[in-house]
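Of the protein chains in this complex, all but one are displayed in their positions.
As written, the chain order gives the labels A and B, with residue 1 at the start of each chain.
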Amino acid sequence: MEIPPSTLPDNRFSALITDLLPICRSITGSGVTRTLERLQQEIPILIREVPSGAPALDWTVPNEWNIRDAWVKNSRGERVIDFKKSNLHVVSYSTPVNATMTLDELKPHLFSLPAQPTAIPYRTSYYNESWGFCLSHEDLLKLEIGNYEVVIDSELKPGFLRYGELLIKGEVEEEILITTHLCHPTMCNDNLSGLTVATLLAKMIAESSPHFSYRFLFIPGTIGSLAWLAANEDHLGKIKCGLVLTGVGDPGSPTYKKSRRADSVIDRVMEYVLKSGSPKFEIRNFSPFGYDERQFCSPAFDLPVGCLMRTPHGEYPEYHTSLDNPDFIKLESLQDTLRICLRCFELLENNRFYLNLFPKGEPQLGKRGLYQAMGQQTKDRQSLQLAMLWVLNYSDGGHDLLDISLKSSLPFDIVTAAAKLLEECKVIRPIPSAHAM
Amino acid sequence: MEIPPSTLPDNRFSALITDLLPICRSITGSGVTRTLERLQQEIPILIREVPSGAPALDWTVPNEWNIRDAWVKNSRGERVIDFKKSNLHVVSYSTPVNATMTLDELKPHLFSLPAQPTAIPYRTSYYNESWGFCLSHEDLLKLEIGNYEVVIDSELKPGFLRYGELLIKGEVEEEILITTHLCHPTMCNDNLSGLTVATLLAKMIAESSPHFSYRFLFIPGTIGSLAWLAANEDHLGKIKCGLVLTGVGDPGSPTYKKSRRADSVIDRVMEYVLKSGSPKFEIRNFSPFGYDERQFCSPAFDLPVGCLMRTPHGEYPEYHTSLDNPDFIKLESLQDTLRICLRCFELLENNRFYLNLFPKGEPQLGKRGLYQAMGQQTKDRQSLQLAMLWVLNYSDGGHDLLDISLKSSLPFDIVTAAAKLLEECKVIRPIPSAHAM
Partner (left out) sequence: MEIPPSTLPDNRFSALITDLLPICRSITGSGVTRTLERLQQEIPILIREVPSGAPALDWTVPNEWNIRDAWVKNSRGERVIDFKKSNLHVVSYSTPVNATMTLDELKPHLFSLPAQPTAIPYRTSYYNESWGFCLSHEDLLKLEIGNYEVVIDSELKPGFLRYGELLIKGEVEEEILITTHLCHPTMCNDNLSGLTVATLLAKMIAESSPHFSYRFLFIPGTIGSLAWLAANEDHLGKIKCGLVLTGVGDPGSPTYKKSRRADSVIDRVMEYVLKSGSPKFEIRNFSPFGYDERQFCSPAFDLPVGCLMRTPHGEYPEYHTSLDNPDFIKLESLQDTLRICLRCFELLENNRFYLNLFPKGEPQLGKRGLYQAMGQQTKDRQSLQLAMLWVLNYSDGGHDLLDISLKSSLPFDIVTAAAKLLEECKVIRPIPSAHAM
C-alpha cells in the first residue's frame, strides 16, 4: 500500500459535510438511511438491516424512530421552538405529542444550558419513552406565561436498525477494523468528522492494494456495535486490530486512547506514529467509557481496538451542542487525522516478523553486495547498514520491525528498507505473526 | 463489618496501660501470665502453654524465668540499684546471684548508656546464661570504690512458655492474623502500644460480624511466633494475610513494612489506606530483621504478613530505655493506628473478585434501573455510574475491587458501592479469590 501525499482529497471533506449536515440522524430512522446512501456515492457500502426486537447480546434492537416536524407555538401562533430550524430542538426518540399546555406544564420537557446561554443542547431518550425540546437558555428565558401548542410529529414503531459495512479485501483475510458512529444529527465534530474521514480513508485504501483486509463500519453508537458483534462473533478471530474514529475534526491535537490490552500492535504502532509525526499529542490508557471501543474492548471480546480522536468528548464546551457546527471543525484537523490513519496502516502493513536464516554469527553481507567497504559510506547508507545488523540480530521470531526500530532508535522506514534488502538476498524471511514467539 | 467511628474507645487505652505498665514481662514467667489475665478482662483470650524443652522449629523452648527482687547495696547498706524501683534494672533472664564483690568485679555486669546518661537501658540474655544490672550512666558514675552486696532473687527452671490466642470466627474460615509481642517489661511504645491496640481492635471486631475470621496472637517475641508456627504448620494455608503490630504509640507518623511478597493483598490494601488517609506515612520493603514478621516471612512460610508501626524500632532515642515511658506515647497515635487497622480490615472485607456475567459488550444498565438518563445526574451519581462501567469491564476474574479502584482512580468505597448495585441486579457475582486468575 503506497499512497502519495498529493492524493489527499482536500476538497472532498467540505462536499461531504455540506451534504450530510442537515440530515436528522438518530440510532434508527430515515436519517441513517439517507446518510448511508450519500456515502454510497463515494464507496460501495452495504446497508445491513436488523429488525426491531432482535436481540443484540444483552440488548434489544429498539423500535425505529422517524420524525417529520415538531414545534412549540405560543398563543400568538408563533413557532418559538421549531424543528425545521434545527433538528437539535427535539430530544431524539421523542414520542409523538399534540397538546396544548401551560408553560409550567411544558417546562419539565424543556432542556437548556444556563452556563452556555446561546447553545442548544443535544439530548436523547432512546431506551426510555418520553419527549422533550432543547433550546438555548436565552430563548427559554424569553418564553412568556401562557398556553403553548406542542407538537412532535414523530413515529416510534417496529422497523429496522441500519448500519453500513464495507470490506476491502487484501492479500490476506486478517482484517483491520475501522468504525465510526453515524447516529448524531447535524453536529460536525460529533459525528460528521469521523464519518467523512472514515469514508475518504476507505476510498483511498480501496484504490491501493493492501496486504491486510480492511473492514469499515458506519454504525449507530452502542446498539450498532452490539448488533454487529452479535452477528459476527465467529468472525472476530480474524481481526488483527482496529480503530474507532470519533471527534477527529476539532482544532485540538490528536489523542489516542489505547485498547484494553494496552500493548497490542495498534497501540504500539499508533504511539510510534504520533511520537514520530505529531508535534503535540496525547496517549491515554483504556477506560470503559467513550465510544464503541467500550463494546469491542468488553472483557469477553477484548479486541485490540483503540480510539483515535482529537479533543476527547466532553472536554470542549461545544460538545453535544449546536456550537459543534461547521465553524468549529478545521480542514487541517481532518486532513491530519487522515494522514495519521494512513501512516498507521502503512506501518501495520510493513511491520512483519522476520526470521534470520543465518542466526549463528553474522551472515557475511559483503558477498551478497550488502556491505560497502572502506568507509566511503554516506550517512544514509551507514544507517541502512546499521539497520541491517539490528534486523539480523533481532529477527529471532520474538521481535517485529517496530520492536527493532524502537530498540535501535533507527527510523521504522529505514529498518523496513533494511529488512527488504535482507529479504531479497534471502538472509531473512517473513513469518506469520501467529508463529512469532 | 461496620464500625462507627464514635465507638473508638478513647479512654480504654489509658486504663489498660496503667494496669499493664508495672508488670515485669519477659519471654516467660508470671509477668506474661498476669498480662494475659488482665487482657482476658477485655477479650476471651485462651492462654496456651508450651513446656520448657519442647522443640519450636530449629529452637527449643527455654526454661521459665521468674524474679522476686534484686538489688545492689553499697557498704552503707543502701540499695544503689533497686529492681523495685524499675524492673529495667535487671537484665532479663538473669540467673540468681547472692554475693559480695568489689566495684571492679561488679562492673562487667553493669550496663549503661554514656550517650544518654539519664536513661536506664533495657537488656536481655535469654539464651546465654548470665546476669547483669542496667542503670543510668549518671548513677553508674556515682558508684564508689568498695564492696557491694549483689542479689538477684530469680529462678530459671523448667516451666512453660505462655502466649495468648483469640480466634474471632467470621462467615468464612479464611483468616486475618494480627500479632503483637508481650515480652517487654514496663516500656510503653515497645510494647504496651501494640498490646493495647491489638486488644481494643479484637474487642471491636468481636462485636461486629466479620466476613473473615480474625486470629489474634499475644506472644513473646521470636520464640513465641516460632512455637505458634511449629504448632500450626498445617493451619497456615487458611491465613489470607496478617499484620504484626509493634511500636504503634510514639508521636511519629505511620510506617508500614511490606510482607516479603511485597504485592500481597495486605500490602496493596495498606498502601491504599495510608495513601488515602494519612497525610504523612512511610512504606518500606521487607527486611529480615524487626519483629515477628521475620518468622512469618521466613522463606518456607513466606506468609503475606506485614508490619505496622510508627517510628521504626531503633530510630528513636527512647527505644529500649526507661525513656520509653507513658509520656512518650500519644493517645492520638494509638487511636490513629486503631483507625488505620480498622480501615484496612474494612477494605479487606469488601475487596472481592467479581465475575461479569454479561461480558460480551456492556450489559444494558437502563433496563435494570442502573442508568440515569438525559444527563440529570449528580456528580456522585456520575462517579457511581462510571464505577459500574469499570467494575463491569474488569470483573474478568483477574482484578479485585482494589485493582479496579486504582486503575480507575475512583475511590474504593464508590467502586464497592457500584459492585454491590451490580451484584444485586445479578450482573456480576463474587468469586472466591482462590478462583481468580
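The criterion applied here is as follows: contacts are C-beta pairs under 8 Å (C-beta built on N, C-alpha and C of every residue); 3 or more make two chains touch, one makes a residue touch a chain.
Since the structure is predicted, the reported quantities are computational estimates derived from the model, not experimental observations.
Note that of B:Arg260, B:Arg352 or B:His399, the residue touching the chain absent from this view is B:Arg260. Touching the chain that is not shown, out of B:Gln295, B:Gln364 or B:Thr416: B:Gln295 (per the contact rule at the top). Residue B:Arg123 is the one among B:Lys73, B:Arg123 or B:Lys367 that touches the chain missing from this view. In the full complex, the hidden chain is touched by subunit B at residues 56-59, 91, 111, 123-125, 127-128, 132, 222, 225-226, 229-230, 233, 260, 287-289, 294-295, 297-301. As for the chain not pictured, it touches subunit A at residues 356, 358-364, 366-367, 373-375, 386, 389-390, 392-396, 408.
Definition applied: only the chains that are shown with their structure count from here on.
Matching the C-alpha atoms of subunit A with those of subunit B calls for a turn of 120 degrees, to the nearest 5.
Each chain gets one centre point, the mean of its Cα atoms, and the points for subunit A and subunit B are 55 Å apart.
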